[in-house]
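Below is one structure, written out as structure tokens; comments come after it.
The complex appears here without one of its protein chains, the remainder shown in place.
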Amino acid sequence: MAPIEDVSGPTSRTRSRWGSRLDRREGRTAFFFLLPGLIGMVLFLVVPIIASVVLSFTNWKLLGTPQFVGISNYVRLFTADPQFWPVLRNTLFFTAEYLVLNIVISLGLAVWISSLKMGQRWFRVVFFLPTFTPGIAVAIVWMLIFAPGGFFDFIMRSMSVAMPNMLTDQTLAMQAVIIVSLWAGVGYNTVLFNAALDMVPQSYLEAARIDGANAWQRFWKIRLPLISPTLFFGTVMTAITSLQVFDQIYVMTRGGPGNATATLGYAIYQRGFQNFQMGYASTIAWVMFAMIMALTAVQFWLQRKWVHYDN
Amino acid sequence: MTTKSRSRFSLALDVLNHGALTLVALLFLFPFFWMVTNAVRSNAEVTAIPVRILPHVFEWDNFAKAWTQLPFGRFFFNSMFVASSVTVITVIVSCLSGYAFARLKFPGRDALLMAYLGTLMVPAIMLIIPLFLIVNSLGMVNTFQGVILPVAFGTFGAFLMRQFFLSIPMELEEAARIDGASRLRILVSIIVPLSMPAIGLLSLFTFIGQWNNFLWPLIVMTGSDNATLPVGLTYFQTQQGTQWNFIMAGAALSMLPGVFLAILLQKLIYNSIALNAGMGGR
Partner (left out) sequence: MKLTTVLAAAFLASSAFIATAQAQEQVNLTWQMWGDEKDAALWKSLADLVTEEYPNITVTAQISGWTDYWTRLPVLASSGQIADLVAMQSMRMPSFYSILEPLDAHFASDGFDVSAFETSIIAGLGHDGTQYALPYDVGPWMVYYNRDRFAEAGVAEPALDWTFDDFKAAAQKLTEGENYGYAVQSFDFVAGPVALGAEYFNDANQFDVTNAGYAAAVGEFVDLVAVDKTSPVFASGAGAITGSGRFAAGNAAMYIDGPWVLQQTKDSVDFNIGVAPLPRGEGESRFITAGSGWGISATSQHKEEAYKALQVLTGPKAAEILASAGRALPGRLAEQKFWYDVAAKDVAGTHEVLDYMFAHSTPFRLNEYWNEFENLITQYMPLALNGDSTTDAVLADIQNQLPF
């Protein structure tokens, strides 16, 4: 994800070469280029978004007419709803653990794959495969594996490991959800990071080797900084999707046992589509949107400290 | 002598390295194995205890049964049609907007780009109801355009294409501009051919995303003739119980085009992601 500020590069050059009198014509061209996308975006994104914001200030129950209730949904969410804080905590817990593990594992796999002499592309396909599987099917297979008396319990028992069932235990249930999410999500980042690693010029690594840097140092001092922009792109995208986690929870745990795996994404579905509190569900969605925005902003701010932009 | 033994040592290390990763990959593939072995056993055995790793009787005809019990051919066609149409629209729209953002100067450009990015962060599930009301007022409920159009204008594509276009040197199109070529002509004859890997990547992600899309087709389309594959799978969940073996068989079948595409386009995916990775660097 290239930072927005960099756009000025080509444009300022354009201005100096072509002069400002062409600006208007260029603006008109831009307008026509953007028009198809803008029509679609306004109709199918902006209007629904505005509608959803408006809904969050109503008590719409799907059937019947909505009534304007001011900010009382928001007040209820933060002060009266006994489930909001546990749900928020679960969501942040999931995002933190999933994000860190996803980046570490996919980076590890990427480095490992790039160290191979042959068969790199087959390994990339293997780790990319879950991307091609319908999300609901992924969750159902894993549900069969983790269900009480299912494959996982069977393996643990035959290895004489005494542990409670993953899906009925309050602490393990979230771990099950994270494992499934990692399996489904690690492939994209692996392929992305692997490609970035392979693009690090061999000459840099060769020069470092001659200077006496060992493999460990070469990784930390050269390869990692050079791929940090891609790492950043992967982290931002993964964070955005992980805050919205829903599929796996819907099929495997339904937020349970208790509220152990109830996340914001699931809470929105449950309130809106099962309990028909559309107004209230919209409120939760906007709080979630604010969180995603904040997290993304923090990441953009932090990137100055660790992402190296070349040239 | 020492170089020979060292090379033998590094060969052994290589074999070990490959072997270890192969093990990891096999472990990673286990859920697919589980999908297929559960597809070819009886429904009662799916839930039997103790678990059997391999079915008591391999019921390979479950694939045929799942395929014929529901109009799967129809589901395939519907999915293919919806996913392809969305992909074509998305690519065209994204190239046009991506070029405007990358190369053209107009007031409010950065703000508009930020707005595009912002829409990526809106929880999609929240937009379903308002979107349905809009599609309804356009009279597109239960039509293919009703399924296709609302998902064809995602902003991710415009952003992605902008990033790729930025990595194409200006010089390449400046010559054409001096010759008086229009922007559209430059886009079509210079930029697009150079961006084929990127377009391939966008197409692939859009196609797969729509191939697996569930909630929107479910809500807009009515009846099994109009169902896409993921929606079709839910017909195995009936009021009287669920045919897990058939769901697994159907899921495995529905993966085939994706797997085929993955293997076929491996080079394209890799090359275009390599480009993507490169673009992250500027």
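Here the chain labels run A and B in written order, and each chain numbers its own residues starting at 1.
Operating definition for what follows: contacts are C-beta pairs under 8 Å (C-beta built on N, C-alpha and C of every residue); 3 or more make two chains touch, one makes a residue touch a chain.
Please read all numbers here as calculations on a predicted model, not as lab measurements.
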item: Full-complex contact with the absent chain, from A:Asn165, A:Thr235, A:Thr283 or A:Gln303; value: A:Asn165
item: Option from A:Phe93, A:Trp112, A:Phe273 or A:Phe300 whose C-beta touches the chain left out; value: A:Phe273
item: Interface with the undisplayed chain - residues on chain A; value: 62-64, 82-83, 140, 143-144, 146-150, 164-165, 167-170, 249-259, 262, 270, 273-276, 278
item: Touch residues of chain B, complete complex, unshown partner; value: 42-50, 69-71, 128-129, 132-133, 136, 141, 215, 218-219, 222-224, 231, 234-242, 244
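As a working rule, only the chains that are shown with their structure count from here on.
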item: Rounded Å distance, chain A centre to chain B centre (Cα mean); value: 16
item: Contacting residues of chain A [partner chain B, same complex]; value: 1-2, 4, 6-7, 10-11, 13-15, 17, 23, 26-27, 29-31, 33-34, 36-41, 43-49, 51-52, 55, 62, 109, 112-113, 115-119, 121, 123-138, 140-142, 144-145, 149-151, 153-154, 183, 191-193, 195-196, 198-199, 226-227, 229-230, 232-233, 240, 244, 246, 265, 268-269, 272, 278, 281-282, 285, 288-289, 292-293, 296, 309-311
item: Touching residues (chain side chain B, partner chain A) in the complex; value: 14, 17-18, 21, 24-25, 28-29, 31-32, 34-35, 38, 46, 49-51, 92-94, 96-97, 99-107, 109-110, 112-114, 116, 118-127, 129-131, 133-134, 149-153, 155, 158, 163, 166, 170, 174, 183-184, 208, 211-212, 214, 229-230, 233, 244, 247-248, 251, 254-255, 258-259, 261-263, 266-267, 269-270, 273-274, 276-282
